[in-house]
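One chain of protein is taken out of this complex; the other chains stay put.
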Amino acid sequence: MIILFVVLPLVVAGLLPLAGKASKRLLPDLLANATLLFLVAYAAVAGRALIADGPVLQQTTWLGEALGIRLVLDGFSLFMLVVVALVGLAASLFSIDYMEHYGAKGNFYALYLVMIAGMNGLVLASDLFAVYVFLEVAAVASYALVAYGLGRDELEAAFKYLMLSVVASAFLVGGIAVVYGMTGGLDFAAVAMALKELNAGPALAVASALFLLGFGLKAALIPFHAWLPDAHPSAPAPISAVLSGLLIKVSGVYALTRVFLNVFGLTPALSTVLLWLGAVSAVAAAFLALGQKDIKRMLAYSSISQVGYVVLAIGVGTPLGIAGGLFHLFNHALAKGLLFLTSGSVQRATGTRDLDAMGGLAKRMPVTAATNLVGALSIAGVPPLNGFWSKLIIIVALVQAGHPVFAAVAVLASVLTLWYYLLMQRKAFFGRLNETWAAVREAPFWMTASTVLLALLCVGIGILFASTVTTWVRPAADVLADGIHAVAGSWGF
Amino acid sequence: MILQTALLAVLVALSVLAIALKDLLRSAIALALASLVLGIVFFRMGAPYAGVFEISVVAGLITVLFILTIALTKSGDEVRESKLANIVFPVVFVAFLAIDALVMKRLMGKVPALARGGEAGTFGEVLWKGRTLDLVGQIAVILAGVFAVLALFRQRDKHE
Partner (left out) sequence: MSNTWYLYLFFAAALVFAGLLGLLAKRNLIKLLIAIEIVGKGVSLLLLSTGLAKAHILTAQALVVTYIVIEVSLVATALALIINIRRQTGGLDIRSLTRLKG
């Protein structure tokens, strides 16, 4: 019953406001986290067995009649479901303590679960319009979540985010309409087969450009990134973690790769565009991150840079490159989620996000400082943490595919990343304790617990990287590397 | 077809008015009228349900929401719009229309298309058997909208 991934969070979200009436905190906390825990268990434990003999196509029946709900679970979507559930769970555990003073917890979790349901629906959808619909579900929930604090900055960021996001969806629907006009179908399989038959060059290029604009805006690739450094830092910390760790990846990178690789087929021209977009984002955003004083803005620019890394790797188009890109997506989701959560702990303890005002916090917040260090080193790609392996695979793939220049760019971006993360770690946590923070205490239990969970995952995956790659990343990369055959051959209903 | 073209032209004119008019209330009404015309266009295209939705939901509900917001936020503070934009943008728009008129027909001729059989059944069957997942999505997006509005208008009990 893979439809549970969409329906369960929705049903719980519908119940939460009622639960919030009965008990203000305990019940919402319990329900939301239990739901996400179930999704983690379901995806991670049962999922592998489900797709053992190829992708699962599920058509839901209702009272014996076949309904038009066609969901597909293959290696790639299962991989994304696991990522969404893991980071979603960590951020929601963090919210138990963090969202305490925002009020209306039931409402918060309801929006949060709708966003998770939207992402899961997007990942499982098997037609273009359904991708758009679920992308919008997640987006509408995220506007409200960004503005959840109701402060001036939050509202401003949410409004700008909404404006750009709506333009992105308009481009997407435009692209969908062009494809629909050519092929007469919306189903991935039907579209892929029809496009192969049609051999439509220029018209497909127009559609690709529209999709690229739409997904590029959602993924915040440079030059479509302007909204992200406002929206992600302004949101409450667990929401920043989910937006940066998951939403830009699901509604940007996942949707982009699924459509371009599995439905349109990766042409050399498209591959070049992706390589350039990725390389520019990776390097330019790293430079921009270096100049930031606000800890969460630095993290936000870093997200743009790392998503650029992922797109660069997927643009290579070789199985190794795709595997590296997906593995990096996974690692970045964990590590960036972790870093946004620790930055939330710091902000909550000190009341500031200004790196220059911090200093020496490691003495007062040892666990937060340690987990932050793990996350920073992981993204920066220091062995033996998980981020090192994915970056290594990406660089090897770039060299193998005959792109030494892009490989050099990737190395440069890595060096820059290490630089600004060390800068952040030193300014915030190391050095002499700033007198102002003498009374600062370690974050509450659930906040530290969720960061420790993510940090352990970062370390664990770093050590067990080989088995992670073979169990989770390989099946996902195989689907993408198969190109349109993965969809056209086996996805017919 | 002539009537349809005329309706579409009125639709574009009303939309431009909705953007260009100074008074917010008037532009909200222009938007509602544009929706009404679009609904009629949908109806004449053989899509009665889309037409009804466009008229009742967009021309009705959304207009009410707009007017409510305008009433709630007005207090004599005028937003000065850019003078330059008021001169430049109409020119750009007319230029776009000219290009649009010149190239659109030829562009469409270039789009390769597969000939496919039409569809059978009624709207209800297509919606329920063909696109049920969209209905799940609709429920989800309505939930998102409701929770979003509740969250944005909640009473801040402790903070502030």
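In order of appearance the chains are A and B, and numbering begins at 1 in each one.
FYI, contacts are C-beta pairs under 8 Å (C-beta built on N, C-alpha and C of every residue); 3 or more make two chains touch, one makes a residue touch a chain.
Predicted model, so just to flag it, every value in this text is computed and none were measured.
The chain that is not drawn here is touched, among residues A:E100, A:E156, A:E442 or A:D478, by A:E156. Looking at A:G75, A:G121, A:P229 or A:G360, the residue that reaches the missing chain in the full complex is A:P229. Even with one chain removed from view, chain B keeps its contact list with that chain: residues 1, 4-5, 8-9, 11-12, 15-16, 18-19, 24, 27-28, 31, 34-35, 38, 41-42, 45-47, 49-50, 53-54, 57-58, 61-62, 65-66, 68-70, 72-73, 77, 79-82, 85-86, 89, 92-93, 96-97, 100-101, 104-105, 107-108, 113, 116-119, 121-123, 126-127, 130-131, 134-135, 137-138, 141-142, 144-146, 148-149, 152-153. Take chain A: the residues that touch the chain left off the picture are 129, 133, 136, 140, 143-144, 147, 150-153, 155-160, 162-163, 166-167, 170, 173-174, 176-177, 180-181, 184, 186, 226, 229-230, 234.
We take it that only the chains that are shown with their structure count from here on.
Centre-to-centre separation between chain A and chain B, using Cα means, comes to 31 Å. Partner chain A is touched in their complex by these residues of chain B: 110-114, 116, 128-134, 136-141, 143-145, 147-152, 154-159. Residues 6-7, 10, 13-14, 17, 60, 65-71, 101-104, 107-108, 110-111, 114-115, 117-118, 121, 125, 127, 129-130, 133-134, 136-137, 140-141, 143-145, 147-148, 150, 178, 181-185, 194, 197-200, 202-203 of chain A are the ones that touch chain B when the two sit in their complex.
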